[in-house]
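Only a single protein chain was left out; the remaining protein chains are all shown in position.
Chain IDs A and B follow the sequence of writing; residue 1 opens each chain.
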Amino acid sequence: MNLYELTAHALTDKLHSGQISAETLYHSLNQRIKDNDGPVHAYVLFQEEFPGIQDSAPKKFRGLPVAVKDNICVKGMETTCCSRILKGFKPPYDATVIGKLRSQGMVVQGHTNMDEFAFGSSTENSCYGPTHNPWDLTRVPGGSSGGSAAAVAAHEAIWAIGSDTGGSIRQPAAFCGVVGLKPTYGRVSRYGLIAFASSLDQIGPITKDVQDAACLLGILAGHDPMDSTSGDLPVPDYASALGKDIKGLKIGVPKEYFIDGLAPEVRAAVEEAINLLKGMGATIVDISLPHTEYCVATYYIIATAEASSNLARYDGVRYGLRRTPPQPRKSAIVDMFEETRDQGFGEETKRRIMLGTFSLSSGYYDAFYLRGQKVRTLIKNDFDRAFEEVDAIVMPTSPTTAFKIGEKTNDPLAMYLSDIYTIFANLSGVPAISLPCGFSKEGLPIGLQVCAKAFDEEMMLRIAYQYEQKAGWYKETLKPRTKL
Amino acid sequence: MTSATQQSYETVIGLEVHLQFNTESKIFCGCANQFGHPPNTNTCPVCLGLPGTLPVLNKTALDYAIKVALALHCQINSHIKFDRKNYYYPDLPKGYQISQYDYPIGHNGYVEILSGDHLQKIRVHRAHLEEDAGKLIHDAKNKVSLVDYNRTGTPLMEIVTEPDIRSAQEAYDYLTALKLLLQYLNVSDCDMEKGSLRCDANVSVRPLGETRLGTKSEIKNLNSFRAVKAALDYEANRHRTLLSAGQPLVQETRLWDEHEEVTQSMRSKEQAHDYRYFPEPDLVPFTVSDKNIELIRESLPEEPLKKFERLQAAYDLAAYDAGILIQNPELADFFEACAKQLSPGKKICNWINGPLLQELNTQKKTAAGIPVSPEQFTDLIRKVEEGAVSHLVGKDILKKMIQTGQTAQAIIEHDGLTQVSDNAALEAYVNQVITENSTAAQEIQNGKMQALGFLIGQTMKLTQGKANPKIVGDLIKRRLLHG
Partner (left out) sequence: MITKNTIQTIASLARMNLPDAELTALTHDLEAILNYIAKLEKLDTSAVTPTSHVLPLQNVFREDRVVPSLTQAEAVQMAITQKDGAFTVPQVIE
């Protein structure tokens, strides 16, 4: 077996015992990327040279490479959110999570492709061009962390980190047959994550299996004094939670997630997974999350409003792109602002900035932004109530398997609706994980989503791990896929 | 335009004051909060607004803001939050300013001012905390503007009055009173030249008796209190003239041109502002407990105006003297410590507001570090009173005391400055002075007593101030009038 095909937990043993060297592993992956990434296009930048490692770092993870989504700042490494407007921007600082990886001795393999500023569900909105799904190159890998998910699925990364604002880790994980985890809001520092929607964004792991997700989450999590919204709670040993069985646990199944529009194959796979959980001793409870149908609308108000403000800093003054129009229009400075933004932002980015600006603007605020925040309360209350009754909730990650490249690019609303099953976790702040639960007839992976109450990632990981081991889909998903 | 028309209008003014706090670090990051450094040397990824960075509130900035709001008699909101004010400007690196919209630190306060000789309350609508923006320097020759973000993130408090002010003079009085009040709190340099205190003014006029507000102008670029007064006078007049002539006014922002002494429209092509305020998601809400409010309230110094009244009453001081003392709380404290040693207060005041302040000023020292203890200071006054040294020599001694920190007694002994009151010794000096100034002596003999002071002065000079001027005067009169 090639080194790049291994999970992180398999590799840590070899690194620790000195059986393999960090350089060997790094170059093995680099070679894999060179050979394989052409048709996949998971990476937008990768470091050929083996980077230095902190001397103080413990041996366990020394030299283990991580693929990093292009919206997480790495000191001195071009970080662009896959937007023209940030071309050439090299942050003079590391995101907190990058510091945490470095202190463990891990190295950044490169930046992975994404929808511009994480605006999308297919990784087609990238200024570098789309990423292709390693399971079927004519299909999207999901998004917005499509590059990270595709890199892990294509064995071009041992593991990766992404960001999830409305499903951007979980949906691509489901489409690519890997594990993607969105932590509780506040569990992982956002410092250094280039903001999309500040009240929804979270960084999380995308890995080959649940054990790796637990391990990487443990490294990423923890209080950060640089992030006011970071929870000041101790980080549990997630790996030790995995071994416990799930007998007697109450698992909720929300009826609102099994409706028209859910692809029959996905429904069948998820229902089969629920049956398996039942067979493993869990009690399955039918629950209702009555405000589910309002999630997408609420999300697109709140997320775009925050985004319109977060993206105001891209004005051509300090870094990235600057453009001036050939003919003066207003004042020199306003012309520069406008021309820079006209040329620097892609179509979807403009659409979202417009929607967000609209819902905050005078005369529309109450009917849009404020109402969105109120409905957010109702959605959150649904989950608070549900978790009084159950230990975890399971549902599909996405209503469909990976769709064709170009299939939804001309219908923004249809694209937005592909996030219909993942948005709740960002609006209510709870953690959620997606893991493989089968394949469609066409051989495309299907994702099962497990979520637990805020800061109870242990519960979620325990159920996910127990299911994963029992169901055994990892034997399929981890298979070497050499021919791409 | 006749003066009758003038009088039939009322001026309505509201002021917005921005106050920079003198915290060690900036409001949302650890950069030094300092003035006068080379461009972009007090900046970091956070205050440069680099992608991915996040703000964390400086606790001291919030405490200062509560302190100011309490001193303005504001009601303090128990729940405070921050909001984003969205607008584009090159000095605003995030494209929004973190400010406060619907839950400011304080609201419904007032500032008491002494306008003429009557006390008056100017109501404070709200006081909120925000971050300052950077600075633009315009380089017209090269057609560029230079952007320096050192000032970005300086903690800034905005204090907005109700439209309670009725004249430019009253605006000036309000600003004077507010500045003094703020100086007492020690939270800011309050230096308009450095921009740590800034003022924008809203002004409109309306026919007397009208209760609705007229069309207002917002005036910016006011760099001194005097400029505020001049600009408001100018602008109110401009409004009156236009209204009297039946011409329309437009609501607009105008800049004060200090050289031409006129306001000028910004003529900006900007459309009406829509700041799209919404709650800052990167900062959590803050609660201010009653206990915390009480703790800060207890730490507040006595208000200047209260001190003004108390000093007059307790020490029988003239308003003028008390007025000088309260300009500086340390000076007033020094006075009160002295008054424990010696009375009446008026006597001490004469020494503080005269020689002491003069000397501190000459030696470029501040009242904050008067190097003379109240005991030593009153001891000197006593020595002059008792005639041990003359008033003139007393002033010299004070100068040396401030320079060296020595006691009056030590200086007197060292320099041999004991006042000469011995008639025999003084008579020789008096005789010499009369001989050398015969014209003046003649005048006195002719009954023109104005010349007496001159001859006393000459004698003092001759004795290097050591003579007792009262005895000298007696001796001169005796020689010339009765001799």
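One rule holds in what follows: a contact is a pair of C-beta atoms (placed from the backbone, for glycine too) under 8 Å apart; a residue touches a chain by one contact, two chains touch by 3 or more.
As the structure is a computational prediction, the values presented were derived from the model and not from experiment.
**Q** Given the contact rule set out at the top, which of the displayed chains would the hidden chain touch in the full complex?
**A** Looking at the entire complex, the absent chain's contacts are A, B.
**Q** Touching the absent chain in the whole complex: find that residue among A:Lys60, A:Lys244, A:Arg267 or A:Arg371.
**A** A:Arg371
**Q** Just name the one of A:Lys182, A:Arg341 or A:Lys408 that touches the chain not displayed here.
**A** A:Arg341
**Q** Hey, which chain B residues sit against the chain that's not shown?
**A** Against the left-out chain, chain B lists 23-25, 29-32, 38-45, 48, 56-62, 81, 88-90, 136-140, 142-149, 255, 266, 271, 274, 276, 279, 281, 283-287.
**Q** On chain A, what residues meet the omitted chain?
**A** 88-90, 92, 185-186, 199, 225, 228-229, 231, 291, 293-294, 296-298, 300-301, 308, 312, 315-320, 322, 324-325, 329, 331-339, 341-342, 345, 350-351, 353-355, 357-358, 361, 367-368, 370-378, 380, 412-413, 416, 427-429, 454
Definition applied: only the chains that are shown with their structure count from here on.
**Q** Chain A to chain B: how many Å between their CA centres?
**A** Computed from C-alpha means, the inter-chain centre distance equals 56 Å.
**Q** Which residues of chain B touch chain A once you look at their complex with the stated criterion?
**A** 45, 48-57, 84, 86, 88, 90, 93-96, 143, 145, 147, 269, 274, 276-278, 281-284
**Q** Which part of chain A faces chain B closely enough to touch in the complex?
**A** Those in contact with chain B are residues 71-73, 79, 81, 86, 89, 91-93, 95, 190-195, 197-199, 225-229, 305-306, 308-309, 311-315, 317-319, 330-334, 337, 357, 360-362, 365, 369.
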